[in-house]
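All protein chains but one are shown in place.
Naming follows writing order (A and B), and every chain is counted from residue 1.
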């Protein structure tokens, strides 16, 4: 449940171009799910999966489809085509994310004399900003953020607490970097010596991240050995994802938690990589590829579509294989029966 | 090996209600495994897996079962029913975890004027405590911990270094939050637009954690989109686990390292989720479910029991499948032989 400044049902309806059934003057003081709603809450009913909760919700007002008005336990409703999307719009409009005071400079932040920090950017306590960093307008560095030399942060980007960015990292506009993320650490590259020991390959590239990218908590993105690891604009990366050195991720691709992309892989645009997926080094994925959870992509994928399994294959084929696997014990039993028949047949042949 | 203040074998035995065979006045100065033990060490022998180490240990005193007394290389022993559990009790009694000085306030900690910090709580260097936070009695924030506004930390909870908690996070009593954990970051929620780009769904819920919960290093737990992500009392979470938005974890469930639980999943009480397991969004798991390592739970599990594989199924069935899989090459060979027989049979039929 999220409290909001009081607003009437009529005002909410107007803000999303919808109409009210019931009391337009009803005052809404919170936004909540059907289950958590209380008196004063606005909630929404968008999927029959939640019908039981819908019928007993204590919400004062609901966003519903016209066809559900008659069933609603509330006497005040806002009628919309897509209750979930409308609810998202209402939350976006009425719940303001907390922002740091514009132009704040924490007394104990360590800002290099050669860094260029826009006057409207906010630098929280414990932040360390290295030489020649550039921090854009209205950017926010919450607390204990460490930026190594020559890091560039675009306008309106928010960097949460305890984030580390190594030298030469570039972040675009309107990005959100969640707490604990590490961007620009050395790629995992060595040359094995005859005695089995490893010689470190210097990792002298960097990481370049586009605009409106969101990066989850404790994500790791390594710098390229040479050149740049590149994350396209609009990419969304969930928590604990690993992006290795030299990877390229196309625009508007989404990568779910704990997925890992090995060195030099090139991921297309608008891919959706599910949780715990592993992608091998130096493969490439076409645009509009979906990879299901826990899959292992060992070869390049050249056609858009849905893939799953380890090694990954088209999902439809994987489903057929899974079904066959579930029958494998029966297959064995059938084969054992054939074995006895085969013996009888062969003894007949001989006779 | 862990050094302790000197204590006699007799005193140790009395503390666990056991009796000494040999020299009660023997002085113990350290607690150690059979292998690491030295003169002055107390060790234990509880499982025949360690018999080789038992026979040659340099420990001065051993916790053993009565039946093992005769084999023991030590002349002084403490006789108990369960040597391992007794050893754990001895460690708990004689090794004190290091604690921060009660009521400590590091000079450089940034504590908001509106935060309520109990006088007995300890705030280490570099900590940042936001507006309206509440820190309970004897709570310890070790160093560089960042608490966003309105975080609540219960009595006797320890928060290790470099932990971040976002707004409205609530932590119960006697919890241990290990270093680098991020609690309350935004859930991974977007609405895809017709052009393939993503619109962020505001994540305005929070995270609520019960009492006596332990959370591992670099764990990530996302806030709910609406309402709360909930971790029940007594839950134990290992390192690098991902808990997505809106997940509910029942009391006394244990989740091993690198497991990931997707958005909206509901996990029962006393579950044991092994390492690298993935659990799909919006499924529910009954109480007393065990999921084996690396499994992928794609559907709800309604009965207690042991499950494994991807997609997860009852473990006994998975074991039979694994056995069949190991025979699959023989199945192929048999099938090839049948094919030749089938041909001969069919040619006979025709003739």
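Convention: a residue touches a chain if its C-beta (ideal position, glycine included) is under 8 Å from a C-beta of that chain, and two chains touch if they have at least 3 such contacts.
If you're wondering where the values come from, they're calculated on a predicted model, not measured in any experiment.
S.K.: Decide which residue listed in B:65, B:105, B:200 or B:269 touches the omitted chain of the complex.
M.R.: Touches the omitted chain: B:269.
S.K.: Quick one: which of A:18, A:128, A:306 or A:329 touches the chain that's been left out?
M.R.: Going through A:18, A:128, A:306 or A:329 one by one, A:128 is the residue touching the chain not shown.
S.K.: May I ask which residue of A:50, A:84 or A:345 touches the chain that does not appear here?
M.R.: Only one listed residue reaches the unshown chain, and that is A:345.
S.K.: Using the touch definition up top, pick the residue from B:154, B:234 or B:281 that touches the left-out chain.
M.R.: Answer from the full complex: B:234 touches the omitted chain.
S.K.: Can you list where subunit A touches the absent chain?
M.R.: Contact residues on subunit A toward the absent chain are 108, 110, 126, 128, 144, 146, 148-149, 162, 164, 166-167, 180, 182, 185-186, 188, 190-191, 196-202, 204-205, 218, 220, 222, 226-227, 240, 242, 244, 258, 260, 262, 276, 278, 280, 294, 296, 298, 310-311, 320-321, 324-325, 327-328, 331, 334-335, 337-338, 341, 344-345.
S.K.: Tell me where the left-out chain touches subunit B, residue by residue.
M.R.: Counting only subunit B, the missing chain is touched by 1-2, 31-33, 35-36, 85, 88, 91-92, 95, 97-98, 106, 108, 124-126, 142-144, 160-162, 176, 178-180, 212, 214, 216-218, 234, 236, 238-240, 252, 254, 256-258, 269-270, 275-276, 293-294, 322, 325-326, 328-329, 331-332, 335, 338-339, 342, 345-346, 349.
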